[in-house]
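To start, the structure under review is shown below, and the notes come after it.
Just one protein chain is left out here, and the rest sit where they should.
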Amino acid sequence: MFTQQLVNGLTIGGIYALIAVGYTMVYGVIQLINFAHGEVYMLGAFFAATFIMVMGMPFYMAFILAMACGAICGMLLDVIAYRPLRRSPRLACLITAIGMSIFLQNLAMLIWGSRPKPFPSQSLPEWFNTTWVFSHFRLTGFHLFVFGVTIIMMVGLNLLIKKTRFGKAMRAVAQNKTMAALAGINVNKVITLTFAVAGSMGAAAGLLVGAYYNSLYPTMGYVAGVKAFAAAVLGGIGSVPGAMLGGIVLGVAEAMGAGYLSSLYRDGISYGVMILVIVFIPAGFFGVVIKETKKSI
Amino acid sequence: MDQKISNSSKLKIALLILALVLPAFPFVSQHMLHIIILIYLYMILALGLNIIPGFNGLLDLGFVGFYGIGAYTSGLLTYHFGMSYWMIMPLAFLNGALWGVLLGAPTLRLTGDYFAIVTFGFSELVVLFLTNEIWLTRGPLGLPGILPPSIDLSWFGGPVWEFQGELPYYYLAIVMVLGTVFVMHRIQDSRLGRAWFAIRDDEVAAVSCGINLLVYKVIAFGTSAAFGALGGSFFARWVTFLSPDMFKFWESFLVLCMVVLGGMGNIWGVMVGAAVLVSLSEVLREVLSAVGLPVEIRFLAFGLIMVLVMRYRPAGLMPIPAVAAQMRAGRVKRKKVKTAVS
Partner (left out) sequence: MKGKGSLFCKGLILTVGLIFCMTTAASAADTIRIGVAGPFTGDAAAYGDNIKAGVSLKLKEINGAGGINGKKVEIVWGDDLCQPKEGGTVASKFANDKKMVAVIGHVCSSATLAGMPIYVRAKMPVISATSTNETIGHVGKGWFFRNCYTDDFQGEYLASHVVKELLGLKRVGIFYENNDYAIGLKDSFVKGAQDSGLQVTGTEAYMKGATDFTPQLTKLLRDDPETLFLCGYHLEGALIAGQARKLGFEGPLFGGDGIDNADYIEIGGEAADNTYMTVPFLAQAAGPEGQKFAEDYKEENGRDVDWMSANAYDCMGILAYVIEKVGADREKIREGLAAINSPEKGYEGVTGLTYFNEVGDCFKPAFVKKVEGGKFVPAE
């Protein structure tokens, strides 16, 4: 059972990690807990399903297009909702994020209806259903696909942040916006692009979840968003490798907790772990201890 | 100056009188009273929460946890021991304060958003506890049939008068709101309030003036939690039914939105925020059906209006003068956080 629970935990953890990265990147550049991120994740899943069902696209193409749509959603979110508030109190941004989250959720409900929809599973490639039965656990092609996508995206994202000009600009903006602007960086553009990257990762995660569990519904963003948020905190909010590790640790901890302790307190385990980590290592696994002189408002 | 102050207090007195005689108007129905009581309830909650972001400059995402603790304290004591509401009210208040201190003492040394995240986790744990500990709370089955409050005057031969209909609750809620506003005003002008404002405006300067940050913050958190619990204790006896899903994260958001929307730190602004948001959701219900739009569109409009208000009034409807001045000058500086995106 242990190995099987580990596989379960790693699968869901990888997906948490993909969403958590979105929270953490946005937090890194503008210190905003982007509560609408869970809705981008939900929209990603719905876009992919629509592409496949209505336009008859093959799965991989829908995957890439859904990520592009996620990126556009992220950018629109920033340009329409957050950019006008750059110089406002931070809580105004937070309330805007909540407002956008409610708005997008209900918009999706109007467009696609409130009933859960199945993911068009016939479009999934054949090898997803291949099952390998080992002595203690079972593994499907889909598990491997989720692992693969998570790993590729994480490596790609790290390269993007470490090796490219955009990544450098993003790190500069995260550290000090005024100085970044003085160095000739277009701060607004960098922030919008950060939202785009975060959105595309979120959309990819939404699609994976939708296809893996074969169901999509407009409120799916909430629970996943909250969990991923916990994962981001666990890893040290603002730190990208931290979010990845946080997601995976959280996924495994939940699976083990539900498997060996009480399934009723499964969600409690995430929050409990989160609180303990914050109280004892406030910076999370990877974050840098923040010395603030100003408070959060 | 004198003239202006008396103008504003004239207005307040006029509003109070209006509130007191409101139920006597023929066009005020039970339904409208129900909604106004809801507004009063959220005024108490918003005033309680206001202490944390408004007076202390900390973010609290888990206020509903204390609301839930207060409601279940009230509900369970009534359900099991049949205690009188007048005894339960202070008990719930103290229980809220106790939990606020228990949570606040170890975590309030955390800075900025980390504290907010802890409060969020705490409120989710409270909901999970209420849901899962069926032996104590009946869990998702809920606590039905909580007795309404009553005024027992039988000890000197008077009548026992049980609350029926919305009217007694209406006046009880007014008394509670007045009490809360009174306490908030006294705090605002006291040494405690000034210490809080100092912490809000500049922690380093506050420390150098000899303010013990942790102690004052814990007091603030305890007080805020106590008022949350007070609101909860009223809520339990008013709806006479409790279930854990009343205390989801969404309620925290709603109360926080009221505080921010009304104008953080401003007692009157926060009350306006509560009135606007509670009635907005009801008004939308009516307006949409009158215009012929489907019911499903209500929260779409709700979210959109929230976004628009923040877009055009980022400091809230009635900001405190300091914030308003800053906004006008466009000098609100974001705090600088050294965060590594490594």
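To keep things simple, chains are lettered A and B as they appear, and every chain counts its residues starting from 1.
Heads up, the rule we're going with is that a contact is a pair of C-beta atoms (placed from the backbone, for glycine too) under 8 Å apart; a residue touches a chain by one contact, two chains touch by 3 or more.
Everything numeric here is computed off the predicted structure, so don't read it as measured data.
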- Query: Which residue among A:G56, A:P118 or A:G148 touches the omitted chain?
  - Reply: A:P118
- The listed residue (B:M87, B:V175 or B:V295) that touches the chain absent from the view is B:V295
- Which listed residue, B:P23, B:G142, B:P168 or B:G193, touches the chain dropped from view? B:G142
- Message: I'm checking contacts with the chain that's been left out. Which of B:P90, B:P106, B:G165 or B:G179 qualifies?
- Response: B:G165
- Query: Going by the touch rule given at the top, which residues of subunit B touch the chain that is not shown?
  - Reply: 4-5, 7-8, 11, 15, 27, 29-32, 34-36, 38-39, 131-132, 134, 139-142, 144-145, 164-166, 239-243, 245-246, 266, 268-269, 272, 275-276, 279, 282-283, 285-287, 289-290, 294-296, 298-299, 317-318
- Query: What subunit A residues would touch the chain not displayed?
  - Reply: 1, 4-5, 8-9, 12, 106, 109, 113-118, 121, 131, 133, 138, 140, 209, 213-215, 217-220, 222-224, 254-259, 263-264, 266-267
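Criterion: only the chains that are shown with their structure count from here on.
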- Can you name the residues of subunit B that touch subunit A in the complex? 53, 56-59, 106-107, 110-118, 121-122, 124-125, 128, 131-132, 200, 202-204, 249, 253, 256-257, 260-261, 264, 296-297, 299-300, 302-307, 310-311, 314-315, 323, 327, 330, 332, 334-342
- Would you mind writing out the residues of subunit A in touch with subunit B in their complex? 25, 27-31, 33, 81, 84-96, 98-107, 109-110, 114, 161, 170-171, 174-177, 226, 230, 233, 237-241, 262, 264-265, 267-268, 271-272, 274-275, 278-279, 282, 286-288, 290-297
